[in-house]
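My questions all concern the structure below.
Excluded from the complex is one protein chain; the other protein chains are retained at their positions.
Read from first to last, the chains carry the letters A and B; within each, the first residue is number 1.
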Amino acid sequence: MVADERTPGSARTRVAVAGARAATESSFGRRGRADKAGNAVFVSILLVGLGAALAGLVGIILWAAVTGWPFLSTKLITNNPSTIDIANAGYRPAIVGTVYLISGVILLIVPLGVGSAIFLEEFADKTRWWNRLIELNIQNLAGVPSIVFGILGLGFIARGPLSLNFVVAAGSLTLALLVLPTVILAAREAIKSVPPSIREGSLALGATPWQTVRRQVLPAAIPGILTGVILAVSRAIGETAPLLLVGAATFVTFDPDFFSSRYSALPVQIFTYAGRPQEEFRILAAAGVIVMLAVVLVMNSLAIWLRNHYERKI
Amino acid sequence: MRLASNRLARLVALLMALTLVAAACGGGDEGTDLGTASGGDLSGSVNLDGSSTVGPLSEVAAELFMQENPGVQVSVAISGTGGGFEKFCQGETDGNNASREIKEEEVSLCEQRSIAYDNVQVANDALSAVVHPDFPLDCMTPDQLNQIWDEGSAVSAWGDVEGLDLPDDAATESVTLFGPGSDSGTFDFFTDAINGEEGRIRNDYTDIGEDDQAAVQGVSGDEWAMAYIPYSFVQEAGDSVKPLAIDDGGGCVEATLENVQSGDYTPLGRPLFLYASDTALARPEVVAFFDFYIENQAEIAEAAGYVPMNDEQAAAAQEQVATLAGA
Partner (left out) sequence: MTVGPDIAAPSPGVAVRRTLGAASPRYGEKAIMAVLAACAALSIAVTTAIVVTLVLPSIAFFREVPIGEFLTGTTWQPAFSNAAFGVLPIVVGTLMVTAIALVVAVPVGLCCAVYLSEYAGPRARKVIKPVLEILEGIPTVATGLFALLFLRPFAEDVLPFLPWGGLFSLLIAGIGVGLIIVPLVSSVADDALRAVPPGLREGAYALGGNKFKVTVRVVFPAALSGVIAAIVLGMSRAIGETMIVLIAAGGGNPNLSFDIFGSVQTMTAFIGRTATGDISQGTIKYDTIFAVGTLLFVMTLAINVVAIRLVRRFREVYE
């Protein structure tokens, strides 16, 4: 019956149907145990893959902990950097600088990223060439190397039209532009995955398109959007190259100001220390990595708590 | 469970708050106390940028200076000598750490902005050709180094180098070379001093990029390897590498503090500069910083692992600052 009709619909559906049919037909006959074995093998392959990723993470953490162990203490967080007394040096201004930078980045990417994603998914006419251009553009920007954003930041943000000078705001803006495509892409995927029935129902009940987006689509898409923001912020925290060009210092002993003073950042500090001849500096660099991981852990936990708070099955 | 991970997440977020509080409250530097003096009434900021070689030197100077003048905020960045000059000539920094002298292209940048500058020397540095501790020779001439490193060099085994007094079994050992990246001042200086032209060098050595430490590792692991690295790395490497003495016509001169300071270690001794500008020196805190830097340069160089200036160089530097500041 069904097999005789030409199944309408996309090639996708046809592939899925063919797959289901093959799956069904292959399980006719006495194949129970082989299936179970096949399943077990498959799951173990998956677990090997997962294990490889976790092993990498654990490897990095362990290496940093073991190498940086001699200098691991609260002094890392409370002390200023020092070149003469390396054993007592700390990362305080760099931590504060990083926190300020990331706060700026978050403030910028959430409205801009979500706004762009909403526009592209909900309101843009996808057949228009300019919307396709924007789409291509964003995807392309996701791959532009971070150092190019550094050059952009130096030419346009720290100097040029914006002329913010070498301050935290310039660094934040540069980093925000760098990670914005990631947020937009993830937010788009999240919004795309909200079933159209929700939108249609809302519109049918008389809501305006924006009300629909704000009250129905966005809350449903928030977990996915938060994933994108977490990924973006994680990347931004660790970026070194653009900050070096945009004027991050490697030695400051004061708390920075958003708009009017030099600043430092953790990854810049770590990179600089790793290249110094003195062995103690390299231990300090590894200890700095631990501090960075702690900062990342804390920020991620906050975001995860937020995401769990909003997650609900549709 | 959802509740458990929520609780965990909240706990960690609380830790974050505590950490930030600790960071904010625990401000002080528990470093060594190097004798405070008065003069703590200066305020303002001094922003330096430039070479990553001279950076650590300026950091030590900044640290010591701020101990005596807590009202001044000194910051040091490392955009590279070239990037630093560009910022310096736009008036965005108050001094440029430079491992080389300013080049013509950069001079025109400064002239465009009518910034008068001067190359204030702040320390000496020495490049060393290093080999494995068990390498049979202790000394080479610049000409022999040139044979090894020159562009189009045919040297592939140690026996190919003319005039080396090697044991017979060494002649067939192949030469392994490590060198820094072509973007570094060290590269420019070495090629100029040994091969006669900046950038003139053979192209089949192992390029270690940014990581001078990798050169130390490479050489200490291969009895027949050679590299050239700055003084501070040689000091830190200790016994794992052997710096060759250089015979530039007056006998074998080792790269010791005294030889470099007196200028006897040629041709691989080089000055390190902190370029000063008249616009920056118009501010008292900048003048105070430069004066402090030059007055205490021996202590600063020693703490950072560099070679101090001799009295002549220090006096010249002081004069340069005074002239620019007065101008």
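In this section, a residue touches a chain if its C-beta (ideal position, glycine included) is under 8 Å from a C-beta of that chain, and two chains touch if they have at least 3 such contacts.
Note that the structure is predicted; figures quoted are calculated from it, not measured.
**Student:** Taking the full complex into account, find the residue in A:100, A:251 or A:271 that is in contact with the omitted chain.
**Tutor:** Touches the omitted chain: A:271.
**Student:** Can you tell me which of B:47, B:128 or B:191 touches the chain that was removed from the display?
**Tutor:** Of the candidates B:47, B:128 or B:191, B:191 is in touch with the missing chain.
**Student:** Which of these, A:189, A:255 or A:280, touches the one chain of the complex that we don't see?
**Tutor:** A:189
**Student:** Among B:47, B:67 or B:81, exactly one should touch the missing chain; which is it?
**Tutor:** Candidates B:47, B:67 or B:81; residue touching the omitted chain: B:81.
**Student:** In the full complex, which bits of subunit B touch the chain not displayed? Write them out.
**Tutor:** 1-2, 5, 51-52, 78-83, 85-86, 99-100, 103, 105-106, 108-109, 151, 180-185, 187-188, 191, 197-201, 203, 206-211, 214, 217-218
**Student:** By the contact criterion defined above, which parts of subunit A meet the unshown chain? Give residue numbers in ascending order.
**Tutor:** 10, 12-13, 15-16, 19-24, 26-28, 35, 38-39, 42-43, 45-50, 52-54, 56-57, 59-60, 63-64, 67, 111-113, 115-116, 118-120, 123-124, 133-152, 155-156, 177, 180-182, 184-186, 189-190, 192-193, 195-197, 208-210, 224, 227, 230-231, 233-235, 237-241, 244-245, 266-267, 270-271, 274, 285-286, 289, 292-293, 296-297, 299-301, 304, 308
Definition applied: only the chains that are shown with their structure count from here on.
**Student:** If you average the Cα atoms of subunit A and of subunit B to get two centres, how far apart are those centres in Å?
**Tutor:** Taking the mean C-alpha position of each chain, the two centres sit 36 Å apart.
**Student:** Enumerate the contact residues on subunit A facing subunit B in the complex.
**Tutor:** Answer in residue numbers: 74-75, 77-85, 88-89, 92, 95-96, 99, 159, 165-166, 244-245, 247-254, 261-262, 264, 272, 275-279, 282, 294, 297-299, 301-302, 304-305, 308-309.
**Student:** Please output the residues of subunit B touching subunit A within their complex, sorted ascending.
**Tutor:** Contacts found on subunit B: 2, 5-6, 8-10, 12-13, 15-16, 19-20, 22-32, 45, 47, 49, 52, 55-56, 58-60, 62-64, 66, 73-79, 83, 87, 90, 92, 210-213, 232-233, 235-237, 303-305.
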